[in-house]
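Only one protein chain is missing; all other protein chains are in place.
Our next item is subunit A:
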Amino acid sequence: MPSVEIILNGLAADHATGSLSLGKAGILYLTGGRVTYAESATAPRVEDLLTAGRGIPAHTVRQARQATTEETPGGELLVRQGALTRGELEFCVLSAVLDAAFFLFGSAGHRPRFRPGERHWLGPQWYFEVTGLLRECRRRETRLEQAWPSAELDTSPVVPLRRITAQRVVLTSLQWEVLVCADSSATPVDLARRLGRPAYSVLLAVRQLASCGLLRVPRPAPESGAEPAPDDPDDLGAPDGRANPAPDDPGTSDGRAEPAPDRPDGRGAARATTVPPATPAGPAPAASAVADPLPRRTRGATEFPDAGTGSPVRTDRFPRATGDPTDVNLLIRLRNALEALT
């Protein structure tokens, strides 16, 4: 089955006009080889954005849709009625199409079908070149990855932590909306529909909130949770005891490790105390230190209320210090070399 991208590129080359249905996933409309509308089952539709976000009565939208004719598309009618300005409509369609396209290109298992000549009732408001649209979707994908590399949060309910360790938090207005609306059962997509915001923006906001340590992360991701054990047998004592209480006990998971801004300091300090044993043991502990900063923070957090203070938890999570004179010598030489460099 050819991918959506290949089909779209073909349709663009033919300057095709019509609709490309992707089964349950959604539908794309093209006008003269350019994408003019897209709808995904995941993302809120233009109608949703208009009614939830803009506050246009649903029946106004419905009337415009029914009154749509070949010469006057529904979008034109809405603008003429004064329901919204042309700029608003254009921008609304633009965000909805970019949003839907992001989820459509990622979807699979559908049977694409092209119906020539079919148009969306709003009529063309904004034209997207297929290549530009694909590029933008890829950029959005990387942006999401950068914010928080796990897709786990995208489909699970958003649960804000009741108590956080940060003393001050800076939020964007959308992040605020997400937190206010989160009821521990709504997923990011539900929230997007409720707020009348594009699903991608909400997804991004949720991942950013998670990376700031403001949301409960369901449970350590399977690959990162499993990693420390085979990585470093010496370290086993700590993770084994701690991995389990996390899912059972939602009460204790309220506290979490420091949020992003504090991270560099915390990690830097921790590293200074743990370097000596790391050197003799070879690459394994170093690799684990790099590979699993996230699960570690989560585990530390679940323990936080029990332990009372953060410091004892932190020290036994790292390999024990040995104080071997050869290590100390090596470290001193390293330090001197680094100082000489600067």
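General observations
Methods note: a contact is a pair of C-beta atoms (placed from the backbone, for glycine too) under 8 Å apart; a residue touches a chain by one contact, two chains touch by 3 or more; residues count from 1.
The rule is short, and it goes like this: contacts and distances are computed from a predicted model.
Between the names "Roadblock/LAMTOR2 domain-containing protein", "ABC transporter permease", "Urea carboxylase" or "Amidohydrolase", the one given in UniProt for the chain missing from this structure view is "Roadblock/LAMTOR2 domain-containing protein".
Screening A:Arg140, A:Arg193 or A:Arg207 against the full complex identifies A:Arg140 as the residue touching the chain left out. Contact with the omitted chain, checked across A:Arg86, A:Arg162 or A:Arg333, is made by A:Arg86. Not every partner is drawn; the one left out touches subunit A at residues 49, 53-55, 79, 85-88, 90-92, 94-95, 98, 126, 135-136, 139-140, 143, 168, 170, 172-174, 196-198, 200-201, 204-205.
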